[in-house]
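These notes are about the structure you will find just below.
One protein chain omitted, others in place.
Presenting chain A:
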Amino acid sequence: MATYRCIIYMLAFIICGSTVFITADIQTNQGKDAESVFLEGVRGTTSDPSLVLSTDTEDQTQSAEKEQNREAIEVETNLVDAPSDNIVNHVHDTMQTTEPPPSEDQTQRFAKDERIWKATEVEENLVADAPPTPKETDHVPETEQTPDVPPELTAKDQFQEELVIRPLHSGDIYASFQFRTLWDTDFLHGSKVSHYRLFPKSLGQVISKFSVRELHISFTQGYWRTMQWGQPFLPSPPGAELWVWFQDTVTDVDVAWKELTNVLSGIFCASLNFIDSTNTVQPSASFKPLGVGNVTDQRFLRYAVLPREIVCTENLTPWKKLLPCGSKAGLAVLMKSEKLFHSSFHSQALHIRPVCTDWKCTSTSWELRQTLNIVLDLHTSGQGKREWSLFKMFSRTLTEACPLASSSKVYVDVTDNPQGELFDLSPATSLLSQAVVLGDRRTYSVYDLTDPATFGQTHSLNMLLRWKAAQSVEMLRPLLHGERYVAGYGLQTGEIHTLVYNNHPYRAFPVLLLDIVPWYLRLYIHTLTVTSKGRSNKPSYIHYQPSKDRLQPHLLEMLIQLPPNSMTEVTVQFERALLKWTEYTPDPNHGFYVGSSVISALVPSVVAMDTNNTQERPLFSSFFPCKEESSYFMRVYTEPLLVNLPTPDFSMPYNVICLTCTVVAVGYGSLYNLLTRTFQVEEPSQGLAKRLANIIRRLRGVPLLS
């Protein structure tokens, strides 16, 4: 009987000890429960048909479920707040030529909705399936327009380089390099290409090995300040951004994506290998192919951003090595890293896509575009004098064009200086060119480096721009821009605010907002509110993919109509999750980054966009293909967020072990004593008083007390 009792006590102690460890697990489980509960709550209480959420249930297979979600959204999306009529109309026109008609079993309502939704799709996917319209010509490579190209360069591949310098209203200088390699070859249809001339071999091997259809990668240090600097030619978020469309022959896209990121991180010396399923998403609408091909199945798209990535010379060197002339000749000699990285903003990018070779798009060629955008702050370093020169900016001057380039040009933006009253540009050039860029007609002075006369007597070109007036004209406010911040206090909950500004005085236009939030910020989607001008603004399309702990991030895509001259605020609350102690970064108190929101839009143009392409177009204005005269495509990235998560004391596990062990040992020890000691009544010993009395008695010789 006694033995039995002992065993029970022992077991009780073991259980007590283990509870300490189990509680930690329970906490995380409760978090998961809470999440599923609120999602169900949303599903039950949603009365607004426009806010249909798709929630993940684990028993469905992922792909099937996404299909369902999308269908559900498309069917039930409310049309009351449809975009303004003219957009619908012109979209409709485009659709006639480009999109297959909706299937017959769809209702009229659905068809109409489909059309609106496709609008954004079509508009982004302008080159998708090119009809032989003159509008398409803007995308035709410039082979026909460059008669002075050496004959053999037109044969297989050609290379163009270009530098645009734009004085910004803030006093900074924006310099944008673009290099384009066009290669008439067929990667898409099987044939193994392995002979490289101008196209870099390492990238060619990557494309053919992983069956990549389009690849866009950018490394950015600093944040582009739209309100001060206007729009960049090519937007990019801080950190590293990578998005890839795979060919539809790829069977396991996830495996290919994983290997591709590893290979790319080797090529560019970047930490792209940190891209895994927890930061990869498949946006349904925001990132459509920019090249040829009407693939719209998002299964073949992967998008990831690493906002924490630091960009430095080790990324620039491999990027420069991909240029045919390296940094030995042409515009690339200006790329001296100590100058380039001594800048307010640095962004280098690489875009590979298939493009049409001719008007009718009978054959495709690969386009590799390497871009480098920097903003130099010469105002503060130049002792208050506003002037710049090539030598001041890059500590080099230009001496020759890259001999392999079919065109090599430097553009300087002189729009604000029509009569030369604001600044002087020397050496003066008679060559002026006008281009419509980002909805604005700009005038550029052009220096053609293939023409030896450009270099003059000194055999070197060092442009110098000197301001006469102290202050330049007011800058037009950019039509679209976004901001984002985290609100709230404490370490438990918070709220993400995304502000989207439409500064157009009278036109409303729809934007697509893409938000990727890591799983450890648990979004409460029922708290999602969209307000414009103090009134609720119902998004006409929502695609939401809930996160899975340690597996996938939240993905939220919305199509929002921005009223004219307004600020639209999107808020959503979140709860901070507790991470496992090994999941924290080495500096957890720095905070955790949340990537930028992406706002993609077709912005109404102030001037008619240049769709008529009889003249040569500079590279910087031809990246996002433009189909409409009245609008142009634009992508805006907001700031990345830095969120503090509750951070434990990392010596805690050892303390817990020691404390638990001590508690167990003390409890066990007393129990052990209780069980094994025998207790017996002992004769009470003499008290202190009695002993003292006895000593005195002994001294006195009196009989002792017993």
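The rule is short, and it goes like this: contacts are C-beta pairs under 8 Å (C-beta built on N, C-alpha and C of every residue); 3 or more make two chains touch, one makes a residue touch a chain; residues count from 1.
Here is the rule we go by: contacts and distances are computed from a predicted model.
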### Query
Going by UniProt, what is the name of the one chain that was not included in the view, given "S1 motif domain-containing protein", "Related to Cyclin CCL1", "Cytoplasmic tRNA 2-thiolation protein 2" or "GPI transamidase component PIG-S"?
"GPI transamidase component PIG-S"
### Query
Which listed residue (A:Cys325, A:Leu368 or A:Met634) would be found touching the missing chain in the intact complex?
A:Cys325
### Residue touching the undisplayed chain, where the options are A:Asp248, A:Asp377, A:Glu400 or A:Glu629
A:Glu400
### Message
Among A:Ile165, A:Leu182 or A:Val206, which one touches the chain that has been omitted from the display?
### Response
A:Val206
### Query
Of the residues listed, A:Gly420, A:Pro646 or A:Gly669, which one is in contact with the missing chain?
A:Gly669
### Task
Please give every residue of chain A in contact with the chain that is not shown.
2-3, 6-7, 10-11, 14, 150, 152, 194-198, 200-203, 205-206, 208-209, 263, 266-267, 321, 324-326, 328-329, 400, 403-404, 654, 657-658, 661-662, 664-666, 668-669, 672-673, 675-680
